[in-house]
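In this view, the complex is presented without one of its protein chains, the others remaining in place.
For chain A:
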Amino acid sequence: MLFNKALRGGVQSVLRLQSTSAAAVAATSSQNAPSTGFCFEMTDQQKEFQELARKFSREEIVPVAAAYDRSGEYPFPIIKRAWELGLMNSHIPEDCGGMGLGIFDSCLITEELAYGCTGVQTAIEANSLGQMPVIIAGNDFQKKKYLGRMTEEPLMCAYGVTEPGAGSDVAGLKTRAEKKGDEYVVNGQKMWITNGGKANWYFLLARTDADPKCPTSKAFTGFIVDADSPGILVGRKELNMGQRCSDTRGITFEDVRIPKENVLIGEGAGFKIAMGAFDKTRPPVAAGATGLAQRALDEATGYALERKTFGKLIAEHQAVSFLLAEMAMKVELARMGWQRSAWEVDNGRRNTYYASIAKAFAGDIANQVASDAVQVFGGNGFNSEYPVEKLMRDAKIYQIYEGTAQIQRLIISREHFSRFKK
């Protein structure tokens, strides 16, 4: 496919060369712990998944990313294509029509899509985030109803937890859900909900116990809410610094009625579900940041090997080559970060420590690497005709969403001390 396009004078893409190992076929799945200890080799299937995601990203996302960034239009055509190719909704279990992929495999895909455009990738990833509470805590009826439909048509969903007054402080959220007969009546406001205006249903976290003394672990309930429920007011599309084609909105709930069948696990179980989802969604976010960083590194490297100053290529000036070396260091380590955290959770272990480290590190380096890429491009880097200024704008949110850089440090220090004390 790439060859055809190249012959027809098509896409100019920077391809990362990855050699196909001549070594024998590796183990069957990422679920099996390798017998020789640490293994950095992917299975053939993982390589094929990555190859597919890479081709799709380079051929179909890269060429249109800048236009979507300028217009802010929701990239539905690309999302639909990704859905058709099976690159979305990878965690949905097989009995609901999904592929039941592990976190590692889906991170592989996420990194490649993010390389193309993190705005597109975030819109796609928000589906996984919204679905995760249902996947980990839903009963059969809920799974079949709300996950099944995602594999039948390209639908979007959203994770509705953050509020105008409560981001990091999830326990401080104020949206109320009161039990009335066989229903819950919800009132409140959510903010910065990705896919807010496009979702078919939301995962909603609301406070069910009004008593301020009620412990966090019992005060909140997780719900699945159909987006067409009366009383849901979708706010305007927010104009953000980066990832501008992603749809982010405020959502108001005015006496929205939710049937009790849509409660996940039971009243009071919400906080744990909402937080439990993060162990599985932070590695992909780290992978997304890594994809952005890799793109920034590739663009900067390509430029450095073309641009000349003081009589030679800027890549031959140590100031620039050292900058690129440090960028490369950060990208490689960020990748290993998400890989470890994904591998841990796929092997059935509690990966909170690794997931936080991966997300915190990848978010920070994505910003550094994108900023350095603009630097390598010099004056051109500041200009919208060149691809790197978009990367710098897109990178910032990685230090904020899915747990701020500061919250990650809180989590890491807490985990670190508890390990130390063992």
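The criterion applied here is as follows: a contact is a pair of C-beta atoms (placed from the backbone, for glycine too) under 8 Å apart; a residue touches a chain by one contact, two chains touch by 3 or more; residues count from 1.
Note that in this section contacts and distances are computed from a predicted model.
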item	value
Chain left out of the displayed complex - its UniProt protein name, from "Rab proteins geranylgeranyltransferase component A", "Transmembrane channel-like protein", "Electron transfer flavoprotein subunit beta" or "Alkyl transferase"	"Electron transfer flavoprotein subunit beta"
Absent-chain contact - pick from A:Asp44, A:Asp169, A:Glu254 or A:Glu306	A:Asp44
Listed residues A:Phe56, A:Tyr184 or A:Trp201, member touching the removed chain	A:Phe56
Absent chain, residues of chain A that touch it	1-4, 6-7, 15, 17-22, 24-25, 44-45, 48-49, 52, 55-56, 84-87, 90, 99, 109
